[in-house]
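The complex is shown incomplete by one protein chain, all other protein chains being positioned as in the whole.
Which chain is which? They are A, B and C, in the order written, and residues in each are numbered from 1.
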Amino acid sequence: MAHELTGRLVDAAVTTIRNHADELTGLDQAIGDGDHGINMKRGFDAIAEAAEIRTLPLGDALQKAGMTLVMKVGGASGPLFGSLLMAMGKAVVGDPTQGEQVQAMLTEGIAAVKKRGKSDVGEKTMLDVLVPVSEALAGKLSRHAPAAETMAGLRAAADAALERTKPMKATKGRASFLGDRSIGHLDPGARSSQLLIHAVCDAVAESLRT
Amino acid sequence: MAHELTGRLVDAAVTTIRNHADELTGLDQAIGDGDHGINMKRGFDAIAEAAEIRTLPLGDALQKAGMTLVMKVGGASGPLFGSLLMAMGKAVVGDPTQGEQVQAMLTEGIAAVKKRGKSDVGEKTMLDVLVPVSEALAGKLSRHAPAAETMAGLRAAADAALERTKPMKATKGRASFLGDRSIGHLDPGARSSQLLIHAVCDAVAESLRT
Amino acid sequence: MKKFINSVDQVLTESLRGFGAAHHDIVRVRMDPTFVARAGAPVKGKVALISGGGSGHEPLHAGFVGKGMLDAACPGQVFTSCTPDQMVAAAEAVDGGSGVLFIVKNYSGDLMNFEMAADMISGDQATVVTNDDVAVEDSTYTTGRRGVAGTVVVEKMVGAAADKGADLAACKALGERVNKATRSMGVALTSCTVPAAGKPTFQLGEDEVEMGVGIHGEPGRKRVKLEKADAIAHTLMSAIDGDLKPKAGAPHLLFVNGFGGTPSMELYLIYDAARRYCEARNIKIARSLVGNYVTSLEMQGCSLTLVALDDELIKLWDHPVHTAALRWGV
Partner (left out) sequence: MKKFINSVDQVLTESLRGFGAAHHDIVRVRMDPTFVARAGAPVKGKVALISGGGSGHEPLHAGFVGKGMLDAACPGQVFTSCTPDQMVAAAEAVDGGSGVLFIVKNYSGDLMNFEMAADMISGDQATVVTNDDVAVEDSTYTTGRRGVAGTVVVEKMVGAAADKGADLAACKALGERVNKATRSMGVALTSCTVPAAGKPTFQLGEDEVEMGVGIHGEPGRKRVKLEKADAIAHTLMSAIDGDLKPKAGAPHLLFVNGFGGTPSMELYLIYDAARRYCEARNIKIARSLVGNYVTSLEMQGCSLTLVALDDELIKLWDHPVHTAALRWGV
């Protein structure tokens, strides 16, 4: 059951990154160096190619996928998304479909990103999606919301958080070189994070239905 | 009287080249290297600046103007138009306003161009205007045509000769590198020659009226 | 997109293979993980210098591998920092027993990948981070300034010192000293096109330039109208000058760097303009470098770099160097 979920999650993540690669690159052309979609696609293509990943338990799969990103992507997104997935994978101790477990994984993942990136919320990066989503998850869990509602809530939280990166001024990453000129654009890494949250929520929702 | 004519001729030649420099460059962009107008303008600007030229007898003025072109223009047109004018200037022995004298000057000038360019009529160059004009002059002289008619005839001959360069295939100069692709374009040096013939004819006609 | 390519996936591999074959007397190209090592490396007892980062800036860095400069370069994908495995493999291949100095341009991605590599390497190592681009405000709260053309100067100076036998700590200290003495700023007339993206990174009007552009086609300080070369040189030099605060009469290196698409004729013209700026302000130009050294693919534009020299740095600059792209004294 967990392995089947791994396959679903891999497929969902790979598909959404492939489908949105050009858009992500376009966002990065505006305030970065125009490679974010190319980078993410190269990384998730490599994850798709590493066929054994989908056969592994989720914790191992995440670690392996994270290492694949680190070794194939480069740039800022390689170490950051790589560290995120590796830390999430390492944090798996129990049933990774349990809400509390997911919460712990996300917390560890975010901590790893902050450490690697020397960054925090409010700097117009992927953290500005990941952290609000994690907080939304905590809220849902504390209210024992049903899974379907939780998934919808996380999606909505990701969408809102992404939008909030637009008026932000970047202080980390390549967009920070722009100073005030970074204002008014979505952050590419925030967009890819939101896409991945959607993909995960959809895959989980799908799993619940079947 | 002769010196006054010198001034008129210089002004007429300089003016027409300046006015048509862009057009000449455009013609050279099509089948050459896009500098003919720039070259001719640089040369005739230098002639205009060398103020003493307009004060000299026509023979000396032509030689000096020719040498100015050689030293300022470069490219193919520098040596060719320079040699043309120098040889014409050297050929002056009598009254340079007499038809036979002009005929002799033109003959020498054309010979100098042929020698310098190792070229002859039919190769899609300035010679394809100069030679027909010289022949037209010979015709008018043999029929003792009045000066005004002669001028009109030379203009017409130059126009017709220029048009005939269009279907020619270049075998000399930079356009020859194009082979068959040179067909269908006016030769830039033929156009500048025709412009100069017009200018000279107009200046002479003007002189006759005043 | 008009480029000489077979497929966007293969650009880097084929280009590096060509580079390796054309300069087999100087370098060896290794693939998977990909790096370019000096022929004959490791050099026993010498500190090994490694640099790396996104491709598209050629000749940086592979063109500076060779005697008197780098021992290895790790080319990432176009405009994308290389990955840790490349750096680890390069370090293993060229470490001559006296440690490895990484020279890294100040970009989040580059730093993070080099940090991850550093975690995986057991031998002695140190890092110098270059950040010479005055187009960007320096601040400890942000990523700070970008590393651009001045990186070549750091690589040259430290390469010479390592060649003369300086140890790892001395090389690191020197690299930091040279970086502190170096300021750059660039301007773009046109955009570049990342092969995999297939379209220009940015759009400029027929009369616009991007002042303070980055070497990845990142936007700079502002978009302004195209001015005369003297005015452009003045804008760049006064930003550099104001930040470096050069000592009157002291020797400097003036470096005009082409971004890849600007002809040599214009680079020397800008050099002439920048030099006149310096002469008018008693900034003495003791050494010069003009050419395409840190490029942004086919971008038209250039950067100016000014380096405050002293006797030691002049000697290091003049020290023999034999690489694909920089060569003298050997």
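In the analysis below, a residue touches a chain if its C-beta (ideal position, glycine included) is under 8 Å from a C-beta of that chain, and two chains touch if they have at least 3 such contacts.
As the structure is a computational prediction, the values presented were derived from the model and not from experiment.
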item: Chains still shown that are in contact with the chain withheld from the display; value: B, C
item: Residue ranges of chain C at the interface with the undisplayed chain; value: 2-7, 11-12, 14-19, 21-23, 55-56, 58-59, 63, 189-190, 206, 209, 226, 228-230, 232, 260-273, 275, 285, 288-290, 292, 295, 297-298, 300, 302, 327-328
item: Touch residues of chain B, complete complex, unshown partner; value: 25, 29, 31-35, 38-39, 42, 70-80, 116-117, 171-174, 176-179, 181
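As a convention for this text, only the chains that are shown with their structure count from here on.
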item: Chain whose mean Cα position lies farthest from chain B; value: A
item: Distance from chain C to chain A - Cα centre to Cα centre, in angstrom; value: 33
item: Whole-Å gap between the CA centroids of chain B and chain C; value: 54
item: Numbers and ranges of chain A residues touching at least 2 other chains; value: none
